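Below is a structure I'd like to ask you about.
The complex is shown incomplete by one protein chain, all other protein chains being positioned as in the whole.
Here is chain A:
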Amino acid sequence: MKKPRLAVDLGPNLVLKNPVVTASGTFGFGLEYAPFGDLALLGAVVIKSVTRHPRRGNPPPRLVETPAGVLNSIGLENPGVEKVVKEILPALRATGEVTVIGSVAGETVEEYVEVSCRLAEAGVAALELNLSCPNVKAGTLFGHDPRLAAQVTRAVREALGDGFPFLVKLGVVGNDFLAVARAVVEAGATGLSLINTLPGLAVDVKRRKLLLGQGTGGLSGPAIRPVALWAVWRAYRELRVPIIGMGGVAGVEDVLAFLLCGARAVAVGSGTLAFPRLAWELVEGLEQALAKEGVEDVRELIGMVAGS
């Protein structure tokens, strides 16, 4: 049987060896999972969102389980861009030929631009602008307003120059996410990452208070998969841009479903928490599934159920 081709591109300047990547925040900076497999075998490692200064994150409890999902309010805990660039990325690169995608968060346009530039200079293959973290005060400010989203996207595009690949990561709650998606694409984003967690909360009924230390959180895992598939499908139909699809991926069928809806790559998030080797297993499983069905090139599947 011929080996199927797994490589996909996310725009003209970014080719991934396969469509399976990690979802920001669920895979640390990659190093935490190096004991479980060769990071270079993954399509890309998308690192935890990075801000200009270190952030210590939200008060505990930060994470609770929900039916087939996870509710988290980590609050963008990260060591700040300086340490990421000087210590963490070099250590990650020392593990092998890893394709690294940086994730950027911020509270101002200037912060997004500065962190994006520093990560790009440090040699990441691409960037993801997280405009949709529900767990910090300014987290969804940009992602809910087409004008602000376009403003930050344009500023980052101008700073990075024309060719540099970057995607904008959005949730789907708030104003019509398509309006935001369209605005960032017009403002120069290479593509989209869909979706971030959905807002949610849990109640400690016994103590009569909200369970998460921060009060509210973001829902992820298989529980949100249909919403995520819908968002990818909608965005693909409307905009035809490169999309990294994510939300509840737990098996090869889920990867196929996202590809069929129009994702060019698929990120594994909460699934990794439950199954540390999931991303690697999905690369192998995808290859086997395509070979079995006689699909020679994974790109044949992309958008197949999204009509024309």
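Just so it is clear, contacts are C-beta pairs under 8 Å (C-beta built on N, C-alpha and C of every residue); 3 or more make two chains touch, one makes a residue touch a chain; residues count from 1.
We adopt the following convention: contacts and distances are computed from a predicted model.
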**Fill in**
Per UniProt record, missing subunit out of "non-specific protein-tyrosine kinase", "Phospholipid/cholesterol/gamma-HCH transport system permease protein", "ABC transporter ATP-binding protein" or "Dihydroorotate dehydrogenase B (NAD(+)), electron transfer subunit" is "Dihydroorotate dehydrogenase B (NAD(+)), electron transfer subunit"
**Message:** For the chain not shown, which residue from A:Pro61, A:Gly80 or A:Gly285 touches it across the whole complex?
**Reply:** A:Pro61
**Item:** Hidden partner chain, residues of chain A it touches
**Value:** 25-28, 32-33, 35-36, 48, 56-65, 67-70, 72, 74, 77, 221-222, 250, 270, 272-274, 276-277
